[in-house]
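Heads up: the structure comes next, in structure tokens.
Partial complex: the chains shown occupy the same locations as in the complete assembly.
Chain lettering (A and B) follows the sequence in which the chains are written, and residue indices restart at 1 in each chain.
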């Protein structure tokens, strides 16, 4: 696809500085761009690349406009405007409507005529697939799964029994939505499996990453609200609820029956205990460990950056004896006649 | 399915308080339950929900029976009794025996006539599949794999060459059992692959979660003993042995050649180093880091819960200088004439 700068300015509500007739063919980075390319810059730290770029146009905010020597689209949110323009310039190839001859579709499944079903897809009994859905190769849709309109399953996605996906949901390859949760009762013989009777309800505009797993509810359902973005290799336990527009980075694990609020941002590699509640607008830096409920919006962390191993070994050895250090400190305070007025020591 | 309370009491060895003719149709939570539902309560912390429930019956222990205003089944282990009753009320739909017409089965594979082989399953040379096994869509069974009776592979499970699964094993979608272990020798040219010649032996009553990976042994086998429960996205390295009835929560990684004892419980996100041994009845809280062998049964932890980021930054900065703090403490003790009698300081 291509578009003129003038068209883009009108369509995306930008102020244009430069020639409206310049044709834009493709998105690119500031460094790699050449004629026909459009870029964006969202931070003054890229000022040098901005000055040097050979792009035909750059999307930026008013403050950086003065440093741009090529045509500019001025936007209050350059990253979002770039995302929309790049989507227009580089449309996903659309698969043709229809069911591939190699796919397996249960006799009572309802597939909209405008949907695409790829090679070797397996569509179970009672499944309903909405308009313009694209079901990639090797997807497995369990009995009774329901897909609203415009859902995209990239390839090799598994949906368990009765899983529901809202409009425009995108699922990357290898995700498993609706496997059994990890539920067992212990008795003298070992572990007794607790049947996992719920399902997974995914609202509209959710994206789910590659090889991410979302377990079906035990009793009641696991719920992913609208606009949630889950990166790759995330684990979502049974009966979790994730609030609207929350974004979670890769390799995060969420234990069962936990509720996460709206608009949270959770860094990669984070672990979240079960049966707790995180409020709205909570932000966790990567590798956080969350063992109790949090309700106050804000930024939380427990990451400890690496040290050279020799130094780190000494630090850990000291940390393991920190309780003794505190006792010694109290004793020497007494000997030196210093009163410990720190309230926290009272809990020591 | 449905059953009368009287039948359930007899079948599961419970004392019944209430009308034996009440029909039970489905399991539910205390809050959501209505007529025809059965629930359980295993802890006094749910006393309020118990009093308010509209269920037809509740499974509970003798101590809570007095607080139950509806019919009760009294059990010494309400959770396990609930698991068994819910399994009876909600039987997994059984697939019909036989091989789907789209499946690929090697000429010399032996498939029991009572087994089900789903769409697009790929059954390699020499595979043996026992009675009443259910092989879901898109499973790939490598050459020589052996499945005992009543094994369920949910969908899209990969079994490598010669992997063996015991009776009643359940594998969730996306699991890979018997991929190559991570074995290389370093030389001047880079890394030389060490062939992974062993396989994976999985005993009876094991359950393996979605997208979990269990590597084949290098020399000798990787072994999962009876009754082990592995959650989703667990990584088990080559030549690991996991003892009977051990349960491991999601996102845990176990490095190669490590042995884990029986009846251990390992929290999610835990990392376990290679070539170590954990004894029986070890319990690890979530996100534990285990770098050495442990033999004493008990509860171990290394989790650090998140703090507000501003406070956490100060804590980390101090932690990185804890060695210096300890030196300063010793010096001030000397100046103040306080003798450090703490034995641990002698290793400092």
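Note that in this section contacts are C-beta pairs under 8 Å (C-beta built on N, C-alpha and C of every residue); 3 or more make two chains touch, one makes a residue touch a chain.
Treat the numbers as computed from the prediction; the structure is a model and nothing was measured.
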Homo-oligomer size of the whole complex, from 2 visible chains: 3
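Note that in this section only the chains that are shown with their structure count from here on.
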Between chain A and chain B, the Cα-mean centres are separated in Å by 25
Hey, which residues of chain B end up touching chain A in the complex? 27-29, 32, 77, 79-80, 82-84, 86-87, 90, 92-93, 100, 102, 118-120, 136-138, 154-156, 170, 172-174, 205, 207, 209-211, 226-227, 229, 231-233, 244-245, 247, 249-251, 268-269, 286-287, 303-310, 312-313, 316, 319-320, 322-323, 325-326, 329, 332-333, 336-338, 340, 342, 344-345, 347-348
Once bound in the complex, which stretches of chain A touch chain B? 104, 120, 122, 138, 140, 142-143, 156, 158, 160, 174, 176, 179-180, 182-187, 190-195, 197, 211, 213, 215, 219-220, 233, 235, 237, 251, 253, 255, 271, 273, 284-285, 288-292, 294, 298-305, 307, 311, 314-315, 317-319, 321-322, 324-325, 327-329, 331-332, 335-336
